[in-house]
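The complex appears here without one of its protein chains, the remainder shown in place.
Just so it is clear, A and B label the chains in written order, and each chain counts residues from 1 on its own.
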Amino acid sequence: MTNTVGYSAIVGALVVSLVGAVIAFAAVRTGRSGLAALGRRASYVVFGLACLANLTMVYALVTHDFSVGYVAQVGSRSTPMFYTVISLWSSLDGSILFWGLIIAGYTAAVVYIHRSRYRELMPAVAGTLLVVNAFFWLLLAGPANPFTQVFPVPADGPGPNPLLQNHPFMGLHPPLLYLGYVGLAVPFAFGIAALITGKLGGDWIRAVRRWTMAPWIFLTCGIVAGAWWSYEVLGWGGYWAWDPVENASFLPWLTATAFLHSIMVQERRQTLKTWNILLVVATFLLTLFGTFLTRSGILASVHAFTEGLIGPFFLGFITFVLLASLVLLAWRTDELKSEPTLDSVASRETAFLLNNLLLVAFTFTVLLGTMYPLIAEAVRGVKVSVGAPYFNRMSVPISLALVFLAGVGPALPWRRGSPELLSRKFVWPSAVALLAGVGFWLLGARDFWTWLTLVLAVLAVGLLWGEFWRPARARMQAQGEGMGRALASLTLKNRRRYGGYVVHLGIVVMAVGIALSATYRKEREVTLAIGQSAEFAGYVVRLDSLYAGREAHRDFVEAAFGIGKGSEQLAVLTPRLNYYPMSDQPIGTPHVRTRPHEDLYLSLMAYARDGSTATVNIIVNPMVVWIWIGGGIVALGALFAISTVGTGGVTGRRPEIAVERDAQPIRAAVGGSD
Amino acid sequence: MSFKKLLIPASAIPIIALLAYGLTRDPNKIESPLPGREAFAFSSETLDGDTVRLADLRGSVVVMNFWASWCVACIEEHGYFVEAERLYADSDFQMLGIVYQDTPENARRWMRMRGGDWPSLIDPNSRIAIDYGVYGVPETYFIDKTGRIAFKQIGPVSRALLHQKVDSLLAAPATGDLTATERSAEAISVGESPGHVGDQPVEESDRPTSEGQP
Partner (left out) sequence: MISVKKIAVQHVLLVVALIAAVALAVQEGWGAQEESPAVTTEQVDPALEEQVREIAANLRCPTCRALSVLDSPSGMAQEMRGLIRDQLLSGKTPDEVTAYFVERYGEWILLQPKAEGFNWTVWLLPVLLLAGGLVFVLMTARRWVQQGQARAAEEGQEGEI
């Protein structure tokens, strides 16, 4: 029964999205608004059916209906309710079902919000999104069907992958990532709609900014939450292993970031039209590619789901999207030409071009490194690995150049700046950065890249601060406001601009956290008897007790370590090893004590059967928390940038224009009043 | 559409080709560099307290199996080894177990429970396992009478594969050069995919003549 309802909803969603896509494209061709409205209605119906299919699955999971294939695969009576519900996305078929819900949700949201605007673009947007929908529902109706009938019905199931039921973050990280990943289909649909309709000018660029920002924020949070999850769960004290699947989530983030910057150039200077289309297509393709990597099993990865017919389906769809986009692009090349002009090389425009170059080179490097094992096997016939040492070496210089631009870019004015203005903006921050550089060197920062990161971070913070401070001072002088008030009214009226700068600050904070924690991490593995202590990196770690226990879904062994500094007692940390019924090897849960300047990270490695000794890995990680804080700053800044004055949400009426108009006098004040 | 414009979509072809190629490969299959080489010497204590030196087994076909009591995939193949021990009792055949990342008590309990009279060696600090490039358990090495590694199976062995390998190695003369088969490093699959391993076309790689001719 449950299977019938769920599968009917899936097939229904497939049929309606196909029919809806045909209707929507017919609306593009004929320009009839009745057809467009019908296409919109199809999107709502698909969303309704997607909700039905997902709710049916959640119901089956919660009621332990093991006649449902997916439940028999991931369900278990002993799994706590929270992990039972989120096991919706803990395995292959369920996660694709959840994807279906998200893509249907985005589609319905886009057509609803823009129901009376962008009359030429919207039917094509809806049509494109419905085609994407149709693909996912086709997967679900065929090779990824989660509602297969199981007979005889088993009494119990194995439960989800132990790693995925070990930390509540699993309830947060995948949905965020999916919301980001899937959401990037929307800007793609706008890009394709622009190509189809030939409306390559302002409209699609204006509409697409928020529809890129929103998934971008989700994706950023998803990536950071994923890093945090692996830090808290995997027990090796790191947060990013350059695993193919991590790379897959990072690649579209890079191109989406490039896109968010380059559309500003098109908005201002009506150029880079082809480039923007290419970026948005590449971003969507990279999300498909990432899904393909995780779900086809072509690269070995800790995260990979098992293989099946899904790989060929995905490859087919990637081919279709790639060829269709490129053919459309080739068809419109003549209309995409622009005659750009630039007033000065030292301008914001150039900074954006360099930013795009760096982000694309970064994307290329990560993509090449990820795919190289496959390339090497095809060319040389030998299996090779490309891992963290390669990616770190290649990405550090590019990342530092990006940190540099994060500060310098915003300080460079559009078009051109007078030499006096430039020198006023740059002299102090550069001087402070140089002094700080000498200071860091004297303090003992001998690792060149880390030292450079710190210096560039100081420079960027100084330059960004100037961008807040200068106009705020102009306001203070002009209107007699206090500093806080001036800053508040300034930023509130230019949310997009200052939100962006806050994002840059967050990135700089993350860069500092990453550089310091990677360079100055210390670790030592020790075996301690009960009552014995070890001294490491200023901490005294004493093994107090070792005990075993049982929870509903797992057994565990936990060790209690008293932590001290000198003679002072600081905390008791209790890392543990969990034993799940269906898993051979224990899954550790490290215990982390987080402080602003460093984390103390204890990971239980082994213990004596008689409870007399325990082996613990002690890791001291400086400044790790700043990576999460930086991620939070990025998210908040980005949210601020897309929030609107007055009307909330995405429906605001062209706030950019109001902002731009408003920004002029301030910029004039900045230029003139110093 | 002009020729130049066609070039834009054509640029997609190599990417698609690479991904399609990827679909035909199994990332968990790693070719071991070891088959064809002399088996590395070691000696270690068995679970019963005796000492076994690999060199003393020269002249027999040695099936060396890395296993652990916590390894689920090891259960099924263990039955085949018990069977083989009986079947080849009169041949120059020797089973040899090496306990991987496990305690001797657990390993002894397993052997009592599941049978098998062959020696199982304790591997302190996993030195033997690392020496033989073990990725995980189960892994099985087939060593010929001259003391060379003829074949390495990553993942559980099937009954067919076990008999095929042992039969062909028993049939080979105790001296002489390596045949093409033995040198051919066969792609083998890591990890727990029992169905997968059983499906491997063992016959193909086992015919010395067909291998040598392109």
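Assume a residue touches a chain if its C-beta (ideal position, glycine included) is under 8 Å from a C-beta of that chain, and two chains touch if they have at least 3 such contacts.
Bear in mind that the values here come from a model prediction, so they are computed numbers and not experimental data.
Taking the complete complex into account, A:361 is the one of A:5, A:361 or A:639 that touches the chain left out. Among the residues A:44, A:414 or A:469, only A:469 touches the chain that is left out of the figure. When the missing chain is restored to the complex, the residue among A:528, A:546, A:559 or A:627 that touches it is A:528.
Contact with the chain that does not appear here is found for just one residue of A:238, A:290, A:471 or A:499, A:238. Of A:9, A:194, A:514 or A:605, it is A:605 that touches the chain left out of the display.
Where subunit B meets the missing chain, the touching residues are 30-34, 101, 125-127, 129-136.
Interface residues of subunit A with the unshown chain, by the touch rule above, are 234-238, 241-244, 246, 300-302, 339-345, 349-350, 353-354, 357-358, 360-361, 364-365, 368-369, 372, 375-376, 379-380, 382-390, 393-394, 398, 432, 436, 439-440, 443-445, 454, 458, 461-462, 465, 469, 473, 476-477, 480, 482-483, 512, 516, 520, 522, 524-528, 532-538, 588, 596-598, 603, 605-606, 617, 622-623.
Everything that follows uses one rule, which is that only the chains that are shown with their structure count from here on.
Chain centres here are Cα means. That of subunit A falls 41 Å from that of subunit B. Listing the residues of subunit A that touch subunit B in their complex gives 289, 292, 296-300, 311-312, 315, 318-319, 322-323, 326-327, 329-331, 333, 371, 373-375, 377-378, 382-383, 584-585, 609.
Of all the residues in subunit B, the ones that touch subunit A in their complex are 1, 5-6, 8-9, 11-12, 15-16, 18-23, 25-28, 30-31, 70-72, 103.
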